[in-house]
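All protein chains of the complex are present and in place, except for one that has been dropped.
Up next is chain A:
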């Protein structure tokens, strides 16, 4: 029964307000129109339980509609606000369009990267290459009135490190069996040395263990650069393939061995 009390109180207040405001109005000519709006308000208050039952929040919907009216220019001040809101709407539209475009570019870039990876795997036999494609928008040449078109702005291919194990797995790979140069160091994990804990023992023993561990790694890093030429061949073939299939210029293609620095061409 609480809602009934609220409803009655609101109704009485609205009627009182309407009577008061009618007194406040300046002239007879406006009075009929103002009275219409006021009586509509009273009617809405009367109907508010039914409205909220059928439609949800009546006053919420009303305030939403009023806010919309305000944004469309408002009844009191007019044009200034309207122009601002138009600019805002246009800016919102541009922002939304940019967001959608960015998303579609990202999706297209992923698709292109997948296709490039398949092509590289198919024609050069290099499995597991990681292709990253960046798409950008460029204005269409020849037709300045036309909108921008997406172009491939950069392609980064990270070829997998050619390890002896991988070479054995894929026999067709040109990199098979080649020893890794300094640019493509295979990861060697030395087994964990037995840990000896001796409380209060001399430091020399620990120091000796540490030097032994470091010396075991040194031969790996000082391996001769034998497979450098084969690597270069791979890189060249990948670049040539991408150039031919995707009509790209050499500047945008970047091929690197994983774990090594970029081989910018």
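Here is the rule we use: a residue touches a chain if its C-beta (ideal position, glycine included) is under 8 Å from a C-beta of that chain, and two chains touch if they have at least 3 such contacts; residues count from 1.
Following the convention adopted for this analysis, contacts and distances are computed from a predicted model.
K.L.:
The hidden chain: which UniProt name fits, "Fe-S-cluster-containing dehydrogenase component", "Stage III sporulation protein AD", "Sarcosine oxidase subunit delta family protein" or "Thioredoxin domain-containing protein"?
P.N.:
UniProt lists the chain left out of the view as "Stage III sporulation protein AD".
K.L.:
Sort through A:30, A:98, A:138 or A:151 and give me the one touching the missing partner chain.
P.N.:
Counting the whole complex, the residue in contact with the absent chain is A:30.
K.L.:
For chain A, enumerate the residues touching the unshown chain of the complex.
P.N.:
With respect to the unshown chain, the touching residues of chain A are 6, 9-10, 13-14, 17-18, 20-21, 24-27, 29-30, 33-34, 36-38, 40-41, 43-45, 47, 50-51, 54-55, 58-59, 61-63, 65-66, 69, 75-76.
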